[in-house]
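A single protein chain has been omitted; all remaining protein chains appear in their positions.
Residue numbering begins at 1 within each chain, and the chains themselves are lettered A, B and C in the order written.
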Amino acid sequence: MPLPQPNFTPPFNIVRCSHAVLAVTDLARSRSFYEGAIGLRTQDEDESGLWLRGVEERNHHSLVLKKADTPECLRLGFKVASEEDLEKAHSHFARQGLPCRWSEEPFQGRTLHASDPEGTALEFCYEFEQAPRLLQKYEHYRGCHPQRLDHFNCFSPNVQGSLDFYNGLGFRLTEYTETDGEDAAIWAAWMHRKGNVHDMAFTNGRGPRLHHIAYWAPTALNIIHLCDVMSTSGWLENMERGPGRHGISNAFFLYVRDPDGHRTELYTSDYQTMDPDHEAIRWSLTDTQRQTLWGMPAPKSWFEEGSPFPGQKVREPALKAQPIVAH
Amino acid sequence: MPLPQPNFTPPFNIVRCSHAVLAVTDLARSRSFYEGAIGLRTQDEDESGLWLRGVEERNHHSLVLKKADTPECLRLGFKVASEEDLEKAHSHFARQGLPCRWSEEPFQGRTLHASDPEGTALEFCYEFEQAPRLLQKYEHYRGCHPQRLDHFNCFSPNVQGSLDFYNGLGFRLTEYTETDGEDAAIWAAWMHRKGNVHDMAFTNGRGPRLHHIAYWAPTALNIIHLCDVMSTSGWLENMERGPGRHGISNAFFLYVRDPDGHRTELYTSDYQTMDPDHEAIRWSLTDTQRQTLWGMPAPKSWFEEGSPFPGQKVREPALKAQPIVAH
Amino acid sequence: MPLPQPNFTPPFNIVRCSHAVLAVTDLARSRSFYEGAIGLRTQDEDESGLWLRGVEERNHHSLVLKKADTPECLRLGFKVASEEDLEKAHSHFARQGLPCRWSEEPFQGRTLHASDPEGTALEFCYEFEQAPRLLQKYEHYRGCHPQRLDHFNCFSPNVQGSLDFYNGLGFRLTEYTETDGEDAAIWAAWMHRKGNVHDMAFTNGRGPRLHHIAYWAPTALNIIHLCDVMSTSGWLENMERGPGRHGISNAFFLYVRDPDGHRTELYTSDYQTMDPDHEAIRWSLTDTQRQTLWGMPAPKSWFEEGSPFPGQKVREPALKAQPIVAH
Partner (left out) sequence: MPLPQPNFTPPFNIVRCSHAVLAVTDLARSRSFYEGAIGLRTQDEDESGLWLRGVEERNHHSLVLKKADTPECLRLGFKVASEEDLEKAHSHFARQGLPCRWSEEPFQGRTLHASDPEGTALEFCYEFEQAPRLLQKYEHYRGCHPQRLDHFNCFSPNVQGSLDFYNGLGFRLTEYTETDGEDAAIWAAWMHRKGNVHDMAFTNGRGPRLHHIAYWAPTALNIIHLCDVMSTSGWLENMERGPGRHGISNAFFLYVRDPDGHRTELYTSDYQTMDPDHEAIRWSLTDTQRQTLWGMPAPKSWFEEGSPFPGQKVREPALKAQPIVAH
């Protein structure tokens, strides 16, 4: 199947992935994880939730944790370029018969809730309350010095469909995994708006579910320090995979699980992709170096577990080829 | 003077700064510097010149060195989003009565040569020959592992004028230095197209002249290794300033001079700026931490020396306040 | 069983582990591995062998590769404090009825060949030809910038016996693994002469065999770069374990296998131990963090494979408890 043509005239202008909203069951424990271990800054809190950000982020939050009985991924948030783009977004989703409605969210301007065709819960917003600059408040740096939200990665039961839908929104493909042979099919896709490897990625699997959110850290040494901190301060069981180097994206990674099982990647390196003629990189599903350049396997949980979206039934993927799990 | 309003509907679409063209007097010596010490890859060479790139760059070159009798900065190059944008660029410069003409350049598609109102020599191009991916050819990494061209910095005799002109081209201001008091004036301006701190910056001074080009390196340790290499392999005199941390941009930096005196910055860190409502940071000209967060002075040469553009008379700046040189 | 009392009046003065002598089957291929990938410097070569060293080492070699039909560990070498110590060493081994004889070795002064009671092949020497200082020849740094040989690690079929024997030579215990319960037994022991965690370590297992030699690298980033280089330049299959952090020794590690299967650890961090009252650290055999602080398992090969010594029958260990292999 041919790759979709890049779409340079999207129906509305998405700037970047900007924030995730996760339902968690114990705010204090979650704060201990994201602030105490990872090093995010708690910008606000009340009985209903926590609002956190990385050290370079000037929008009020990039991670919202809401108190709930059941852990879920409530919303994946994207910043659009203007209020007018919100209107256009509303029209776009409505025109396609997809769920969309206006919402009020703390510390944000007008917010649009919507879902993609697979049921991934999305949120669009232009305006965020601005917070004081932290980047040069080095004495407050903690954990792995997480600087900014980098991307989301989701399981999709229909990766080709997800790729087409987000391509329609102006996301551009940077790397993809494909099955081999005559009826080659897209297994996974990495797509960006902001000019690096991805804002959003999809992997074939039981979905829709969030696989992970990712924060960018300055260097591999910061991530190694996080390994040392987590493994010796009660978070050993929350370390799931890494550190290692992805073949795809070339990023140095660590995957950790929060107290409710939501997965976060700490991520550094990657590369720039804003050239309109930047060519996507193909990886064969049989090439294990796409997952880990250095050859180490990911654990079973990493392939199988994810966070569901509210009220969305998790469906089996149509595509049945299996990724090769190293052993 | 009020800052210019961001311009989201520029006359043509510049993607990013993409390549510099420098006149050098000894190609072999320059290659020894840029490839042997810094670690750029020589992609092509002939008797007339050298074409080099960083390890993540897929366009054929980001630095062109042309054999000449006199060292000069021949052109600062920008990649536009399409061939159509080239036509629009030509119209834009012509309409304003600024120099512009089509040119043929090796390894590039159709190329437009132009000058800004101060006489800075520019070059616009959409298409570059594509080169094999090097990012994961780690055994070929050399020097400080320079990954990509990051930005240009120029002396302007009229920074407010330069700011206004590039704002008109859709460059957005991220940080600026201003004199204090009632008749506050812009002393220096950092402006971007690609979503980080800058593609182009201007500092008040005798100009037009190139102050430096900058390559992005992965971590401060790569840049420290370059200090060790240069200082013990015959390039000690070419180390001009650093390593250090800029207040402005927050980047870790090292400035080096090539055999003809052209200045290159090795640069890491900075931050993302693609939000349309990203607010520019003001620095007072009297705040020495804007230059070096850690307080060390830059040498006199760093304030005074630069590369002229061909046939452009270097003029004294209108603004006469002096930056504070630490001592 | 009580730990042996530190012995501050050894029969002769061993300064440190100084060199390993390995039999390899293809000198060119081995050179490509140790010099081309790891980054050791080839100091000398002839048809019979290669002599290599790290960038800070001023003795002529710390690794000798000898052409042979069968890969083996020929000798583990230690530098003594004087020629007189060599005489004392000869007497000590002879007195105990252990193999010992004088030998001539290239680039070394008078050399004593000996074996410990388990059959580990040893070599003692005071004088080495001195080589030009490389530490500040940074332009020649390669691979992971290996600075110096750090230690040896061997399988012993009788760890308690090995501990006692080397304690008798003045090696001091820094860390050890013990089985739990009433008849607690030493499973593994780390012992030093030079003031860091170890010059020599023993692990319970089929032996005598060399488990690995280790080179010290400056930072974890150098070792991560080696992972990137090896995995993308034909050495992926030679990467066996890591990178990771040992609980024991606190070192950041990577284990690689040379073309003949000899194992090398790249190692950084550890700590100082020269205080005479420095207390050894006990780890329980059931504590998996002793192996990897971050919880990742070592592969089966790492527990089972090693390099035999010439003419020494490999024996089953007396101690039968099994280390816990993570899964």
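To be clear about the criterion, contacts are C-beta pairs under 8 Å (C-beta built on N, C-alpha and C of every residue); 3 or more make two chains touch, one makes a residue touch a chain.
Being a predicted model, the structure only gives us computed values, none of them experimental.
Remark: the omitted chain is touched by one listed residue; of C:H19, C:H90 or C:R148 this is C:R148.
Within the complete assembly, A:Q136 is the residue of A:S48, A:T70 or A:Q136 that touches the hidden chain. Interface note: of A:N7, A:T42, A:T179 or A:T232, the residue touching the hidden chain in the full complex is A:T232. Within the full complex, the residue among C:G49, C:P208, C:G247 or C:G295 touching the omitted chain is C:G247. Although one chain is not drawn, the whole complex shows that of C:D26, C:E56, C:E139 or C:D164 it is C:E56 that touches it. Of the residues in subunit B, those that touch the hidden partner chain are 219-221, 224, 227-228, 230-232, 236-237, 239, 243, 245, 252, 289, 293-296. One chain is missing from the display, and on subunit C it is touched by residues 8, 15-16, 56, 58-59, 79, 81-82, 126-127, 130, 133, 135-136, 147-148, 194-195, 218-221, 247, 250, 269, 271-272, 274-279, 281, 293. Touch with the hidden chain on the side of subunit A covers residues 36-37, 136-139, 141, 219, 221, 225, 228-229, 231-233.
Simple rule for what comes next: only the chains that are shown with their structure count from here on.
For this pair, subunit A with subunit B, the centres built from the Cα atoms lie 33 Å apart. In whole angstrom, the spacing between the mean C-alpha positions of subunit A and subunit C is 44. With centres defined as mean CA coordinates, subunit C is found 49 Å away from subunit B.
In subunit C, the residues that reach two or more other chains under the touch definition are 219, 221, 228, 231-232.
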